[in-house]
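Omission of a single protein chain aside, the complex is shown with its protein chains in their original locations.
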Amino acid sequence: MLETVILTIAKIIIFFAVLMFFVAYGTYAERKVAGGIQDRIGPLHCGPFGLLQPLADGLKLFFKEDITVAKSDKPTYYIAPILAVVPAILVIAVIPVDENIMITDLNIALLYFLAVSSLSVYAIMLGGWAGNSKYPLLGGLRSASQFISYELVLGLSIVCVAMLVGSFSLRDVVLYQKDMWMVFKQPIAFICYMIAAIAELNRAPFDLPEAESELVGGYHTEYSSMKFAMFFLGEYANMVVSSAIATCLFLGGWYAPFSILPFIPGFIWFLIKTFLIFFFMLWIRWTYPRVRFDQLMGMSWKVLMPVVLLNILVTGFIVTFGR
Amino acid sequence: MGIFESLKARFGEAIGDAREFRGEETIYVSKEYLKNICLWLRDVKGFNFLVDLCGVDRGVGKTDRFEVVYLLRNMDTREQVRLKVRIRDGERVDTVSDVWPTANWHEREVYDMFGIEFEGHSNLERLYLPDDYEGFPLRKDYPVRGDTNRIFYEGGAKTKYKPKRNDTTILNMGPQHPSTHGVLRVILELEGETIVDACPIVGYLHRGTEKLAEQKTYFQVLPLTDRLDYLAPPSNNLAYILAVEKLLGIEPPARAKYIRVIMTELARIASHLIWLGTHAMDIGAATVFLYTFREREYIYELWEMVAGARFHQSYFRIGGVKEDLPEEFIPALKKFVDTFPRKIDEYEGLLTNNKIWRVRTEGVAVLSKEDAIRYGVTGPILRGSGVKWDLRKAYPYSGYEEFRFEIPVGEVGDTFSRYLVRLEEMRQSREILKQAVEKLPDGPIKFEPGKYSFPDPEEVKGSRANIEALIHQFKQVIEGVKPPVGEVYQAVEAPKGELGFYIVSDGSEKPYRMRIRSPSLINLQALPLLVRGHKVADVVTAIGSIDIVLGEVDK
Partner (left out) sequence: MYQAISPYVPVLILILLAVLFGVVTLLIAWLVRPNAPYSEKLSPYECGVEPLQPGKLRMSIRFFVIVLLFLLFDVEAVFMYPWAVMYKPLGWWGFIEMALFVIILFVGYIYAWLKGALEWE
């Protein structure tokens, strides 16, 4: 019993460390990729190739003065940044990195993912509300409506996958894809999932809640120092886990593509695929302009919703009558 | 029959005398009939465009102390006429802001600077200075350093905004905001995310250039003009220098004209590059910004070769330019001319056919042809609204009549049209540069050096030193040029629109009155028109699309 608990804690700490590593070097990757796309170099001076840049950034933020806005709603003001990182960390509990490497194999893993990840809207909502300032509040409101609109699409695109697999366990979902990845069976669900995931992450081109050009910083305008860093951390952690979940759902998790290079262990494949999706998100951000709020809402409700509902019906039809 | 004769025939005694100086007609009219005259000129004579409206203080002791000057233009026949109303201190003038809406801010500025009140004006408030400011700075008896013992402005005075409706939210945007392109402030009245009304507030960067110019000799004013549209200084220099040359009645040699054209067309490209980069960044496409800055950097290097300075060159001189082009300049410029079209294609590849870019710009911030003219909008915005109007073609200056180029015109008048117009303008500027490099004539670069500008340093103190040049140098330093009594208006097609200088000379070495018609300010006035009914995000798009630069807005 005790051994199991210790083993579990060890596993959790390793997973957590890997996540944090990914988050730290996610910021580095973002800056390097942006630099490459924009015909410049990116971080260079902290360590070889600027590799120590994330550490330097973190340290800097620790030593920054924290400004707590007068007349802010103190409890919510302090809780919001913590809430921003917690959901992303919780999701790693159910991510199967390899057939037998995962923290816990919940049979409701997908539901757990949906439930936990929807918590992060509270961070943004409360953060926007607590500052007693208009720009963050407008950002928070936008974010909440954006988040719930895309939450539906995200959930329904997962339904498409669950219908084929017949299970909510992420491990089962990956095992199901041994011969053929889900992305070939459910391309529409994959596209919907990716759009919804990027929108939920508030990443460009859907980064309206924090649209710098209109709302300055959006919901974290009034945050500084480490509290700001927590929002930042939360965003990247969410990106990493979203990419990981997408890998499990659609890209065959730890399986090598077309069973090539079998000597490479599964978890390496998993990390490579996760990084590719992560890179895809960066690529989009530095290429596309930002959509407008009404257009964003319209896309969710008027385009993606009917498409994904139809996809469910068609999937059902093929599964039932196609065999 | 000229304008003066027909006015005289129609209004008789209300029309005073007329004067002509350097081909510009000035007609004095009585203030009682001003509005009728304006309406008649607009509706019957086709003077649909109010170019400029400004005040002049004729001096403390004069009986009719103030003059209000109206510069009208008929855009079809290209006729221009200047109307003047003379009033005593304390007298009021009828507003013409209901004849030409563009007069609204002009009249507020005149009120702000001279204290002249306009009868029937809808919101006669100070334009630049804070509401609790005392005194009218452009009056001749106002000290140039201001009243240093008192602090007038303690902030917060300009926060009085009356909401149009009582169920709306007021959102203050600027002066410290990343996408108002400087210290512009816009008060937005919102219903949810939809804009009910917008109220631009300017003046945070007001430096009193017009007052400063009255204290300096004609040559010393030149560096002040650099700071107007600081993204395209050669255009400002050119407008000012051309105005002074017109006042003096001189023409620069052909080579100087060509060099000026090269510099100003580079300025147009540089300015449009900044516009494109920041505009795209406002809409969220951050990458284009870095690309355009890459090319702009090259232009700044070209400028550095010619003028020694990258930003504020002050390279033009009265009657020519300071120095001849260095040897390495022409090859470097040729390289730019050859590679630049590919760069524009690169920007277009990222934006023009991008679906998100299209939905963000098409149908957003539409300005109709009629409104554009009514609001006195000029430059790419006017052309984007479908008016084929370019001062380089309408009143060619500095040898532009010798170049072949097209005037791009938009169809819809939305943000996307303006985007296409500016991109095409960059291509046309490149075309002009190409022709200028091919046809660049040899010869002198100054008109009578020594008489209108400093003599060659070698002649003053060097191998070719002579007493005549030394005397010229002395005269230039002590008093500079002395133009005859008169007044001129000279405009150029600056990257942002019609940049005009109206200079009144009293025969001394300093301008008696210098008025800057800055395109950004007047274009900005149309902002509420553009954004009403749109979303918050569109305000940023509209500001970017108008392409303001605050140095010019606030003067």
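A and B are the chain letters, set down in written order, and residue numbers restart from 1 in every chain.
Please note the rule applied: contacts are C-beta pairs under 8 Å (C-beta built on N, C-alpha and C of every residue); 3 or more make two chains touch, one makes a residue touch a chain.
It should be emphasised that the depicted structure is a prediction, and the values quoted were computed from it without experimental measurement.
When the omitted chain is restored, the residue from B:170, B:359 or B:394 that touches it is B:170. The chain omitted from view is touched by exactly one of A:103, A:271 or A:307, namely A:103.
Contact with the chain not shown here comes from a single listed residue; of A:90, A:175, A:188 or A:268, that residue is A:90. On the side of subunit A, the interface with the absent chain consists of residues 1, 3-5, 7-9, 11-13, 16, 61-72, 78, 81-82, 85-86, 89-90, 92-93, 103-107, 111-112, 131-138, 141, 144-145, 148-149, 151-152, 155-156, 159-160, 162-163, 166-168, 216, 221-222, 225-227, 230, 293-294, 297-298, 301-302, 305-306, 309, 312-313, 316-317, 319-321, using the contact rule stated above. The set of subunit B residues touching the chain not shown comprises 155-156, 159, 161, 167-170, 172-177, 185, 187, 191-194.
FYI, only the chains that are shown with their structure count from here on.
Here the spacing of subunit A and subunit B, counted between their Cα centres, is 49 Å. Note for the complex: subunit B touches subunit A at residues 169, 171-172, 177-179, 193, 280-287, 289-291, 294, 350-351, 354, 356-357, 359-360, 535-540.
Subunit A contributes residues 34, 37-40, 134, 138, 142, 204-205, 207-208, 211-216, 286-295 to its touches with subunit B in the complex.
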